[in-house]
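Just below is one structure, and these are the notes that go with it.
With one protein chain withheld, the remaining protein chains of the complex are depicted in position.
Our next item is chain A:
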């Protein structure tokens, strides 16, 4: 991969030198050629990892057992490097540690291209990369931590033994988990307080004459600061060289969609066609529909009409849960006719649109139901619209009222509103799922309204019928990158995902 203006000569190009530590600061961009498929796969997988980092960061306490277990599992299943030594034997059929580190390196740089473009994207990317880095750094053995500092020329000034002794009591009183022996045995670092703001802000460090005295086990905070600064600068630089990259036709579509990427099941292949009857929809809307669809359904019932944006979002969702074309036509017609539209007009104007959704008109593209990402980011609703994501697009006061009307407890509502405030809309919806289904943990990471429906049905029916379908589709989704040579299924999967990305922005 060559980036204009950033070529650097590699000195000593043996495999081992290049990736001699499982963690890196991503200082040097990769200098090899890779296939487009690898390019796509790497990017998508790192994105999956970062999204998991984001989800776990909000739903669990960072560094709690739950957090570590889940994140470990994800890192492992996506084949990113963990703490293994480079020379460790390959697990049969698996990927070598070297290859994992290479993937880590390359995927990071690809995502930089996608996420450098706006302030919001940069902020998100930096936050997740920092959390990931923090997790991986903390996971290192002490020796490897020191190794890392040395290899990256991070020279933090250490405090002399005499000074340590004289400040011992003060140090113990300022840092959590510090004891006399620890102070004696391990290094204490001295950095200007401006480089340790997180510790200063929470008063978790000893300050003297403008310097913060950081015990060894807290050094991660300083390293993280460094990491953030470097990444921030790098992203700004990347944004400047982006036009050159974007002019590459092969990369441009991928990059411009990666930042909006949905990386899961797309519900395009209809399962359970005809299993739902129209009479069930009202009841289902209260039990198993996510808030956005419940909202749309209610609006449709009350106004006997929905505008284009609402018809698309809701109509495709209904297709996804299994409505056949005939059912859909009947559903929409019966509702619209109650309003200002007579049967004839419906057949002339709106029926076409329904058939279009099912791929029976025009381009014959079988449109896929919208993912949460698409609902949240595209086509914000205006006056008279009922589509969009209520957690993103509703005024918090109205959202609160609505939740109260739907019998969500005040404490639950508050939790949801907190998540909304933190802009974690999908997590807010997940919380809504948990509260309305009376479960502690949804057990899935919400990314798609149809996923909400499927999971809800699974839960309510005790996990029988639908489970089989869900399992199969999930299994095919979990194995995308455990092979070095892209298999048929793998590349098709990746390609499908990319193809669908295009369709996200192609409303009729």
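In the analysis below, contacts are C-beta pairs under 8 Å (C-beta built on N, C-alpha and C of every residue); 3 or more make two chains touch, one makes a residue touch a chain; residues count from 1.
Just so it is clear, contacts and distances are computed from a predicted model.
J.: For the chain that's not shown, choose its UniProt protein name out of "DNA primase", "Elongator complex protein 6", "AP-3 complex subunit beta" or "Centromere protein M".
T.: Going by its UniProt entry, the chain not pictured is "DNA primase".
J.: Can you say which of A:52, A:79, A:128 or A:174 touches the chain missing from this structure?
T.: The single option touching the absent chain is A:174.
J.: Taking the full complex into account, find the residue in A:64, A:160, A:194 or A:232 that is in contact with the omitted chain.
T.: A:194
J.: From the listed residues A:36, A:61, A:161 or A:208, report the one that touches the chain absent from this view.
T.: From the options A:36, A:61, A:161 or A:208, the contact with the absent chain belongs to A:208.
J.: Take the complete complex as the reference. Which residues in chain A touch the chain that isn't displayed?
T.: 170, 172-174, 176, 193-194, 197-198, 200-203, 206-211
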